Structures are given as C-alpha cells and as structure tokens.
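As structure tokens, the structure follows; a few thoughts come after it.
Heads up, one of the protein chains got dropped from this complex, but the rest are sitting where they should.
Letters A, B and C mark the chains in the order given here, with residues in each chain numbered from 1 onward.
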C-alpha cells in the first residue's frame, strides 16, 4: 500500500478544517450518523455471507485503527477487550485467525452499546496519538484507515438494504431517503474519444489504493461513451422484449445464474397488479422510470448491452473519459440513497461520478508492475484479483465526493447485485 | 386434538389461584421472565434452521392465542397488525402460508418492544375473552395454548443456548444458572418389572396432547430400568474407551454422522489442556462428573448403551416404570438450567422426571386408533410422526412440574443434540 | 446372524436336487442370467448413490463368499486379485475399509469379463469347499451368502431400472418383461382379525435373517386387511382428487419432499397428451389401471391411506394375516418384472406375496431381545435400524418364492421409490 498524507484531500464534510485529525473525526462520526436513532435489533443480523451486520462494520472499522495504529505505535495502549482482535478481524491472515465470516450475525454480545464504547475508546486513544505520537510514517496509515471506513460506510448501506429486503414488512431504514424525483433523464447521447496510447492509473494522487497503480500506458482504439447511465425505463424495455428469456443475450455462466435464481428483473424490483415497485432504504416506492437502473449484476449489464447492440466500456476507456469530468453527482452525504435523474451533474457525461457504480468489461487484475506489499496491509486489495469485474465512479452510497477519484477501482463478482451497480454503455467509434 | 379443561391441572406457579385465567397469566408472564433484563440484541438471531429467535417465540406464542381464540371467538377483535398472521405462523398450513422458517433471524422489525406490545395486546383481549366470552368449547383451546407456550419456553432456553454457544466470548445468558453442584450421583441400580400386558397412553388426563392417546394395551417382556441417568463421568469412560472411534458401536446412519460432523463428545463439551469444560446458560463451567450427561443425540445414547452391553428402554417400558413415580426433579422454574445430581428426586428411579429428557428406543409413531383432527390444530403433532425418536420425562428446561406427565411424548430426530437430552439405560430381565 | 442349513429350503429353480451345493449353483447362475446378452455398457454406470452398477453386484456377491468362506475356511485359497477385497466390500467395517460408495460407477476395470472370471474363480473354489471342507458351521454362512445374493438380484433389477430411466431413449432392458396384462383387479374386500396377543417373528425357520427374531409376543387390536393391493386406477383417483396438492394428507417431512422434488405421480409415471405411461424393464408401456400401484414411497402410501380414510397395517398385523397364506404371486423367476393383476395368487388376501412390497406403518427397529452379533456378519442388518420403514411380502423382482417368508422384513427409508413398493390398506375393526 502506498499512500501520501495530503493537504488537499477532501473531507467528508465541507468544514473549513481539513487537517487529518479533523477528517478523522468527521469520517468516524459519519459512521455513527448512519445508525443514529435505530433500534439495536437492526444492527445484529447478517442476511448473507457477503454482507455483514451494521454492528460488525462499526466494530471492524475501529479494529483497523486499533490494530494498525494503536497497538503498534501508541505507547501504553491497552485494548478495551483482547478478544476483539479475533472477533473483528475481517480477512487479515497476517494479523491472525478470524472469526468465521458467515457467523457474524450470531454475535449478540458485545451489544451495540458495547461497540459504541469500543469506538469511543479507539477515538480517544487516536486523539492521544494525534497529540503525541503522529509521524509522517503513520499519517498514510491513518489515511488508509479513513478510506477503509468510508468503504465500510457504503457497505453498511448496501448490507442493511439487503437485510431489510428479507423482511416481508418492507420496513423503512431511513424514511424519505428513497423517494422518486420525477426528474426527466433526458436523451442518450455519445461522447467520442480518439485512438491512442493513454496513461492510466496513478502513483501520486493525494490518496489512492495500491490497486490504482502503477500508472502505466495502454493502447485504446477510438470509442464512444454514453452521455448518461441506462435508465429504469430503458431497462424495462429490455425486460419487456424478453431479455431474461433469450439465451443468446447472455454469457454461459450468466444464463445458468438467471435460470438457477429465477432472475426476471433487477434485485429489489417487484411487480404487483401490472405495476413495478422498487425497494429502497426509504421503503418500497413506485419505480422511477427516469432514474438510473441499479442493483443489476455484471451479467445483466453485459446482456443489456448485447441486446442494445453496443457494449460495456473497458475500465481504461471509462477512466480516460472520466478524468476531466467534475465530481458532481449524488453521494451518501446527501442522505438520498436511491439514484435519480435530479442530481447536480452536468456536461457530456452526466452522473459519471455518484449515482450508480458503472460495470466495466474489465476483469479486476493487477496493473503492470503491481506487487502487493508483504505485510498485512498488502492483503487489502491484491488478494482479491480473481473472478471479479471492475466498477467505476461511485454511487449514492459512496460516502463523499472526496472519496472517489477517476482512478478508483471498485470490484465485485459478476453475479453481485446488492451494490448500487448500474450500466453506462460504450461503442466502437 | 382432544383436551379437557380440568380443575386440578397444576399451574406453573404454586399460587393458590389455579383458575384457567390465573394460569394463563402465570404462563404468559413466565415467558417474559426468561428474557427479562436482556439486551434486545440477544432476542434477534437464529443460529440454525431448527432453532428460532427468542423474539419469534414470544410473538408466535401470542399468535397462537390470537389465531385460535381471539380471531375466531372474540367479537370485534382487531389484530394489532395484520401481517403478523403470516409472519408468526410456524407451520399451520390450514391457517395459511408462512414466512420462511430459516429466515426468522432476518426480522429486525417488529422490534422487541413491538413484540412485547403485541403480547400485551393479546393478553388484554384474552382478559376480555375470559370476562365475556369464555365457553366450555374454548377452554381446551386455552389449555392447549398454555401447554404450547410452555413447550416454547423450553425451546427458548435450548435455542438461545445454541445461539450463545456460537459466540467465541461464550457469554452468560443467566449468570449462576449453570454452576456445577458437587453433589454425588450415587451408584447405579436396577428396578425390575414383570412380563405382561399393560395399559399405556391416556384418554382422560386433565390435559394431554392428542399424540398421547388412545390409551391402549401393549405386551412387554420382563425388563429392568436403571435407577438414575448416565452421568458425565460414565460417558467420559465411553469416550476414553474409544467410543467415538469404534464403528461397531454405532448404527450406520449414526456412524456417517459421527464422521461427517467430527463428533467426539456431547454438544457443548470442550477439552483444553487435558481438562473438560461444558458450556451452560450460565457460561462455561468445569464438567461436573456426577451430573447426568446431556446434549447427546439418540445416536450417541444408543451407542453408549451398546458399549455398556445393555440397551435403551422402549417408550412403553419407560411409561410403565414411571407412572407411579413422584414428579420431582429439576424443572425450568428453578432457574438452574443445567442438570446435576442434587435435585429433590428420590426413590428407585431417581430423576425420572426433570433433569434430562431420556431417549427411548421407540420411533415416534401414532398409537393404535390415533387419527389427527382435520382442522389446523390437527397439525400440532400428527404430521411429525416420521424419522423421529421418542423422549420421555422432561428436563431442567421444561417449564414446570405441572407440564409433564407419565404419558407425555417428546420427539426429536435421532441426530438432534441441542435439547437437554440424556440417557437412562434398560436391560432384559 | 443365526441361520440353519435346511433340508426343505426351496431353490430358485424347481430342480429336484435341493442340496446346498445345487442351490448354490442355481442361485449363482440366476445372477448371470439377469445380465445375459446385455452389452457391457449396461453394467457400468451408477445412477444414484443408493443404487449400484450391475457389474458391482456381480462382483460383490462373489466377494461375500470369498471373504466369509474361502479366505477363512479353504486351505490354500488364493484370491484372484487382492485389491478386490477393498473394491467390492460394501459396508463391512469389521472386514476393512471400503471403496467410496458413490464412486462405484467410476470403475471401468475390472471389466465385465474380468468380473465374470472372478465369479468363475469363486465358484470353482466354492466347489472345492463343498467337496472337501464343508462343515455344519459353514453351511449357515453359505445359506446366508445365497440369500444375500438373492437380495442383490432384486437390487440388480431395481437399480438397472433406475439407470435406464435416466436415458431419454427409454431403452428396453428385457423386451417383453413389462407388458400390461389386461387382467381385471376385482373388487376390494376386507379380511378381519381378532384382538389378542400373537406370536410374531421366528427363531427356527429353515433360514431367516437375524432381524426376524427373536420370536416374541405382541398385543394387537382387532383389525381388517385389504383383500388386494391398491391399483394404479385407484391411485389415479387420488391424484385426480388433488392428492399431491393437499398438505393435510401428508406427513410434514413428506410434504417437504413432495414440494422439493416436485412429485406429482409415482416414480416412472409420465403423462403425455392426456395419457399416462409407465416405464418398465420392458420399456415404456401404457399404464395398466388394474395392476397394483408400485414405485411409491412410504410417504405416498401413507398419504394415500389418509385420503382413503383408512391406514397402513403395522408389520405385525401384516405378519399375523399373511402367515397362513400361500406363497403364490409373481416373483423374479417369471421374468415378468412389472406387477399386474394376472398372477396365480388366490384367496382372501390376493397377491400378499410377490407383486409389490407392501409398506407398513412400522419403523424398522430391533425386536425385543435382539442383539447383533459382534463379527462382520453382525453388520448385515442391525446397523440399519434407523430412519427406515418395514415392507413385507416380496415383489416381482424378488428372486424366488423360496426366498420370501411371512416373517421376512424388508426396509427402506420413507422417501425411497425405486423399489417395487406398493400399498395394502388396513383399518380398525
């Protein structure tokens, strides 16, 4: 992992003080704001192996600071409870063994109050660290911890959405956060890009994950990128045209999945009496036809593109196109956790940041010259470079405009649907 | 289901007032006493498909009164929430469809407070029913509902024990409820019974489940029954003699299970540094060698008996022997939820009631002349008469001495271990 | 295992010479007659874990004689190939480890010719044993080996039927062996039996398996037994009346199975263009409405009986009724391997032997006083006394009238359908 502590790194709030400590406080408190006012019950269950309980996310993000900073660098630090080292390690083999991932929903104790106490304990000792022991070597680790916590903030929203969707009462996680906007999507246009050798990736952003580098050159043919994401209305046309019943539109593994799981629409869609509804973090809502389609897998994005007789962009086409675009769009800080057409983005590539993550046609693989570091932090990204596809651009659940970058690589298996993942089309020039 | 409302049915408390309404209040409040003072988190998760969350038990037992009494027989009854009819139906197909059983741990709303409100709502309207609309036809249904709730009280204890055992912190559910007694088990003797034709089952107990009748005759050869259950110490001798490694001691299906699951001791036993511990509802405790062995499957009980060169009793041998014994022993009301040798039972068949359920060699099958009734309540017992074995006598988690009878038939699959199930040996005379 | 070599045991042929050696030759050659003329391909695959390849049956039955007689009792015996001891051991842990059961279809070598050579080798040395080393102690083991081989002859037919049914070409295993007879079933009557204490089981039949004893007394209430099995036509009425869609007719485990497997008719039935067909060892045939229904599970037999408002008999009711009936009916030697109404049975309980195995309501459990012997042969029956139901009477695939007895207990799990299992009803008097 290579990071640099950076003066200009944007904070999750627009507060004037963007010191590292101020941003630490802002990021940490945003995690708690997500669960504020919730009954303890909501923070306990795990709805599938890929998702984790809210309580676990709150604890694990604290574990990260405790493990990689307090235990190693703060003299006299005493953990609140030794067992947390095991209980809240996610997957860092170099740190030690881990509690079984699919069992995370079984842990009723520590309670929510205990976990909040754990957070306060870590925060208090981090304050000591900031005051007395911060060094240039430690600052990048703090930065990483903050970006790590921001990633978990996104997962908190997508995991709890998946959990709430299991409940036939379809409860509202945050009333008002999912209402349709009624704003029109506007026509779909295309932006063109020239053939050439381009530089992609980064070695020197204020902060970046190790998987975003090394910066390197790629050869791209001329291509065009769609001016906005595919909408629910457009996706509905695909459904109505028999999209889920036509094997020739699907990759072989995708077709098996469609049939094994009985997929007939994106995740969280439901049709009753001829009308479509969509489950959101603000409860069930009528389907907003102009909003970007979301909760589709890579398989569905790929099938849709084939049906539309175009294709998905590679991650490098996306990056070349997006580099100079403004980082507008809707993010988690807006507390409107459902994509819609009414965000602040403008220009030839609307909503390229925020709104929905955009599936690319690129497998998640190391860049030329990438080697994961040998320590625990080297496990952060590199070991997942197998059987996953890259997504770009951030979503309504991504915690702040400051967290996203043109070079940011998100990745999920091609059948994953519980993220706010959508579709931006590309085509050969 | 055939029941009779009965004047002399024993109440779950020793209060003087044993009216049906008084017993209703006592049974209902005992359910709440089990969860009193617990954090909400403890009531949410489901640790396996066979177990249910505490919150679900609290709601389902209320659903029973609502469905079979209030909705049908109380004029103007308005349910607190219509969706509960679906959400808290366990398995009554005649009533309607049911929420998926293995998903019961996903329901965070209604919260614990909501469920307690639901209980209060049902109780309040039951009071109305007692005051205004109780009839001789309804009283047996109330009786059934109370016995049903008592069965769920036992499951609350066994299910939460299984849940807590998943937590590597091994939390205490009720401090003090699992401490070893130090009392000696005493020597094992044998009580003899003559060959003959005996009457078994009941048609006229103050209350009984439909599966306990019709009363009928069976032919029994002369037999002997052990004077007390097998102890942990005796079971340890079986383990130390290679009991879990010798295929010839096991039924074929049992041997597959032993190897597939890696069984090497009863559930909840753990050996560290040469010493044995046992997880209890009062946290982990040193193994009490004189206490009755518990959390063994039928497969293990059968293998132990074969190793001991004797056998398990049939359910009829057990019943003939137990009929005249006093219903002493330890029950749930004692709040000491781990079997031990120091209970109040005496006589030639110590601890035959309470302590541990005793596996018999009898498959759970209908008695001659048994036919389940055609209505929903007919689903209570009859449809489970497949692939299960009968247990007799009650346990430390059985809610009260009044709930148990000589003719009471409990049943679980032969590989089940999370109940307080133990072993009483028999042999041919 | 207790057996007695018996003068009057009936041979699988009607030859005059019923010496043990003559019967050995007859039984052994009948196994080979089943596969005579088949292409080698038919003898190789295994269609499910419960079934075995024909080739394996031919080898394993020889392994039995080699293991329990030749290796132990014939001086200078040299096995044809040492590895067969491992490869063809079915489940005798006392003999040694076994090749993985679900992998039996992977063994292409030894070839069919090799296995026939193995059979010849064993036969030739068995002849030496008969000539030179036969003793009163060995004769019962030979008897057991013959009855064992007869049981495998039945499995050869049922296993290969299951295999052939996987082939969409629905090939004929033995042309002509499954043709419908057109004979009428006749009306269903009832034979009555008195309440009383009866003796059941045997200790002294010419030959019997250990699970048929000890002979002991049971108390039976008065009952009636149907005069013939349920027919396909009667079962069709159950189907047409929504039998497979009505949860209240089924045991809970049965209802899960019905829905998980999509059962809507007996195994091997197929409906096309409004007409029912049935796959037989003679290829697909129109459904014979008068023939006994077969390839139904215990679950289906039980549901049918509940629908018909009667019940299944216990195994003891069946035995008491059947004891004095003639052992007519159709058996495997007839080479007509599909039940029909036109067999030779007569009297008040037609087809009580042969035709179809009749499911009873009795779980397969040890008789009072039963203990399996400690040696390998003790594994023959006892260790399977778990989660199985008893069937009585033999079927069209049972190898000969001499193999069946009133006390003979067959057993299969309640969901098994690939045996020739059918239904005879009972009711309370």
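One rule holds for everything that comes next: a contact is a pair of C-beta atoms (placed from the backbone, for glycine too) under 8 Å apart; a residue touches a chain by one contact, two chains touch by 3 or more.
All of these numbers come straight from a predicted model, not from anything done at the bench.
Considering the complete complex, the chain that is not shown touches A, C.
Of the candidate positions C:27, C:69 or C:107, contact with the unshown chain belongs to C:107.
Among C:47, C:90, C:177 or C:400, only C:47 touches the chain that is left out of the view. Taking the complete complex into account, residues 39-45, 47, 55, 83, 86-87, 99, 103, 105-113, 163-164, 166-169, 171 of chain C touch the chain not shown. Although one chain is hidden here, its contacts on chain A can still be listed: residues 91, 93-94, 197, 216-219, 221, 247-248, 250-255, 299, 361-363, 365-366, 368-369, 374, 378-379, 383-387, 414, 428.
What we mean here is this: only the chains that are shown with their structure count from here on.
Contacts between chains trace an open chain of neighbours here, each touching only the next in line.
When you average the Cα atoms of each chain and compare centres, the chain farthest from chain C turns out to be A. Mean C-alpha position of chain A lies 47 Å from that of chain B. One finds 39 Å separating the Cα centroids of chain B and chain C. Our note on geometry: chain A versus chain C, Cα centroid distance of 60 Å, whole angstroms. Multi-chain contact residues of chain A (touching two or more other chains): none found.
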